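Complex shown without one protein chain; remaining protein chains in place.
By written order: A and B. Residues from 1 in each chain.
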Amino acid sequence: MNLALEPISTLRARLRGREICPRDILAAIRERVEELNLALNAYVHHDWDAAMAEADRADLSLPLGGIPVAIKDVISVRGQPCTCGSRILQGHVALYDATVIGNLRRSGAIPVGRLNMDEFAMGSSNENSFYGPCRNPWDTSRAPGGSSGGSAAAVAAGLAVAALGSDTGGSIRQPAAFCGCVGLKPTYGRVSRYGLVAFASSLDQIGPLTRTVEDAAIVLGAISGHDPADCTSVDTGVPDFAASLGGGVRGLRFGVPKEYFIPGMDPAVERAVRAAIDHLAHEGAEIVEISLPHTEHAIASYYIIAPAEASSNLARFDGVRYGHRAKDATDVIDCYAKTRQQGFGKEVKRRILLGTYVLSSGYYDAYYLRAQKVRTLMRRDFERAFETCDAILTPTAPSPAFKLGEKLDDPISMYLGDVFTIAVNMAGICGISLPCGFTGGAGARLPIGLQIIGKPFDEATILRVAHHYEQTTPWHRERPPL
Amino acid sequence: MGTVNIDVAYVAHLARLKVTQEEVEAFGGQLDGVLRHIEALTRLDLAGIEPTAHAAPIHNVFRADQPRPSIPPSEALSNAPLAANDLFITPKIVE
Partner (left out) sequence: MSPMKTDYEPVIGLEVHCQVRTRSKMFCGCRTQFGEAPNALTCPVCLGHPGVLPVPNREAIVRTIQTGLLLSCDIDEFCKFDRKNYFYPDMPKNYQISQYDMPLCRGGGVTLDRFSFPKDAQDSPCAAARKRVRLTRIHLEEDVAKSTHFETTSGIDFNRAGTPLMEIVTEADIASPEEAFAFLTALRLMLVQAGVSDADMEKGQLRCDCNVSVRPRGQRAFGTKCEIKNMNSISGVRRALAYEIERQIEVLGAGGRITQETRRWDDGIGQTSTMRSKEEVHDYRYFPDPDLMPIKTSDGLLDEARTRLIELPIDRADRYTRAFEVTEYDASVLASDLDMALYFERASSGASNPKGIANYLLNDLLSALTSSGKVIADCPVRPEALRDLVSLIDGGKINSKQAKEVFKEMFETGAAPADIVKSRGLEQVSDTGAIEALARQAIDAHPGPAQDFLDGKASALNFLTGQVMKLSKGKANPKLASDIIERLLRSR
C-alpha cells in the first residue's frame, strides 16, 4: 500500500490504530515528489523538515489529525514563500497564516509545500507560471488545467493526499477535470478569503482538490466557517458534509441546461457527460431540461469584472514593501513601471491593462456597471432554475486537457474554455467537478469532468450526488500512467 | 462589430506598467479582440436591473474599535527590498 495514494478515511483509521504515524505519510509523499516532481513541476517549494516537525506534534484525535494537505502558492502560510507563481513575489515570505491554514491546523492537518499555478491565478493551463508549466500526469505534453494546475496534478499523481486550490472562474474545477480528480468550488462566503492573494475579490473562493468525494467533504468541512477577518464571509452553519454523503440520488431532480451543450465542444466530452446524466437517471434521479438564458454573456461579463478587480488588487505589487524591485530606476514612478514590467508575465499584464481600461474614465458605466447588471441576470437564471431542480449537471470544460502551448497566444480561445465554470462564480453558488469518463481512441486516455452545480450553501447536496455517482462508477479508481 | 482601439500606452501608464512598442502593438490587438467580444454586452437591454456587487446580501459588517498588537518593525521590514532606520526606502519620490 502506498500511503500517498490512499484516501483520507483510510489514512485516518490507520493513524488512529497506530499502524502508521504522520511521518510515514509525509515520507511516502516525499518519495513520490522526489521521483515525479521533476516531470510534473507540481510543487514549486517545499520544506519537508518543517512539515515533519509539525507532523510529530499532530493531534491524531482531530478530524484531520496528521493528514498533510498541500497548498496552492496563492494562500498565505506564515514563514513560507508565497509567490503566486510570479516573479514579482520572488523572495517574499508570508508574515501570517491565512484563515484556512489556521482552520486546517485546528483540525490537525499539516499544510505542506507550495503548489504551482498560473501567475496570480490568471490562466486555464498553468502555463502562465514563473516556474514554468506544471504538466498533466495523464500526458505530460498536455496542460493540467489552471489556474490550480499544480494542485490538481499533485493530487491526481499521488504527490499529495489532498490540496487546496482557489477558483475565480473555474480554477479548481477545470484542472480537476483535466487531471481526473475531484475539485469543489464552495459558495461565495462559505470559506474565508483572508490570506488568499486576491485575483477577483468578488469571485474568489478557496476549495479542496482530492481524489475522492469523501475527501473533498472532509477537507471542505475543515476549512469552512465564518471569519470576522473577512467581511464577505457569511455567518451560517457548517453542516457535517462527510456525514451526509450516503443519501443517494433517488427522488432528486437534476436540471440539464440546454445552453451547456454547445457546438464545437469535444464529442467525447459530450458523450461522457450525457452518459453520466443517463447513469444518474438510472440510479433514480429525475432529469429535467432547464434554461440558463444568460449563459452566453457569462464570459463577456466575467472578463470585465475579474480583470477590473484584478487591476486594483495587483496595484500593491510595486516593489516598495516586498517582492521584486527593478534595479535601474531613476525615480519612484519609473521604479514602479519597471518593477511591474519585469515582475509580471504576459497574461497578468493583459488582464491588468484590460481591467484598467474598463474602469478608466468614461468606461465604467459601459463596462463594469453593465457587467454587474448581467451578473444579476445570471443569478436570477440560477434562482429560477433551482425552483425546479435540486442540482444542475453540466460538463466542466468543453474539451479535455489540451496540449501545452496550443492556446498560449490566443487568449480568447483560452477564455472561451471557461464557459461552463464561470457562471457559478458570477452567481456566487457552488460547484463540484469529478471524473465521468475518459477520451478513447489513439493517444493518451484523458479524463473528462462532470460538473454538479448546487444552490447557495448547499454543498451537502452536490457532494452527496457526486459521492453516489463516484461510488457507482469506476472512474475514480483510474490512476495516471506514471 | 466595430473596432475598438484601446490606447495601450495611456492605460499602461495608469497601471504603472512599462511597455515596449512591440507590446503596445501585441496587447493592443489582443485586447481589441477581447473587447470586441465584450461589446455584445453593450447591446443588452439592462434597464431597471440592479447591479450585483456582492454574492450575499449582507450589510454592516464591522469590527469593534479594539486595538490589537502590531508586528515589530523588524518583521514589517523583513520583506522590504530596501530599508534603513526602520523606514522603507524607495528611489526619490518626486511630487
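We take it that contacts are C-beta pairs under 8 Å (C-beta built on N, C-alpha and C of every residue); 3 or more make two chains touch, one makes a residue touch a chain.
These figures come from a predicted structure and were not determined experimentally.
Participant: Thinking of the whole complex, not just what is shown, which of A:16, A:316 or A:477 touches the missing chain?
Facilitator: That would be A:316, which touches the missing chain.
Participant: Among A:36, A:75 or A:377, which residue is in contact with the omitted chain in the full complex?
Facilitator: Hidden-chain contact among the options goes to A:75.
Participant: With respect to the chain omitted from the figure, which of A:4, A:89 or A:463 is a touching residue?
Facilitator: Looking across A:4, A:89 or A:463, the contact with the absent chain belongs to A:89.
Participant: Identify the residues of chain A touching the omitted chain, counting contacts across the whole complex.
Facilitator: With respect to the unshown chain, the touching residues of chain A are 74-76, 82, 84, 89, 92, 94-96, 98, 193-198, 200-202, 228-232, 308-309, 311-312, 315-318, 320-322, 332-333, 336, 356, 359-361, 364, 368.
Participant: Which residues does chain B use to touch the chain missing from this display?
Facilitator: These residues of chain B touch the chain that is not shown: 14, 16, 53-54, 58-73, 76-77, 82, 84-93, 95.
Criterion: only the chains that are shown with their structure count from here on.
Participant: Could you work out how far the Cα centre of chain A sits from that of chain B, in whole Å?
Facilitator: Going by mean C-alpha positions, chain A sits 23 Å from chain B.
Participant: For a test of understanding, state which residues of chain A touch chain B in their complex under the given definition.
Facilitator: Against chain B, chain A makes touches at 91-93, 95, 187-189, 202, 228, 231-232, 234, 296-297, 299-301, 303-304, 311, 315, 318-325, 329-338, 340-341, 344, 349-350, 352-354, 356-358, 360, 366-367, 369-377, 379, 411-412, 415, 427-428, 456.
Participant: Which residues, counting only chain B, touch chain A once they are in their complex?
Facilitator: Against chain A, chain B makes touches at 6, 8, 11-19, 23, 27, 30-31, 33-35, 37-38, 40-42, 44, 46, 49-56, 58, 61, 63, 71, 75, 78-82, 88, 90-94.
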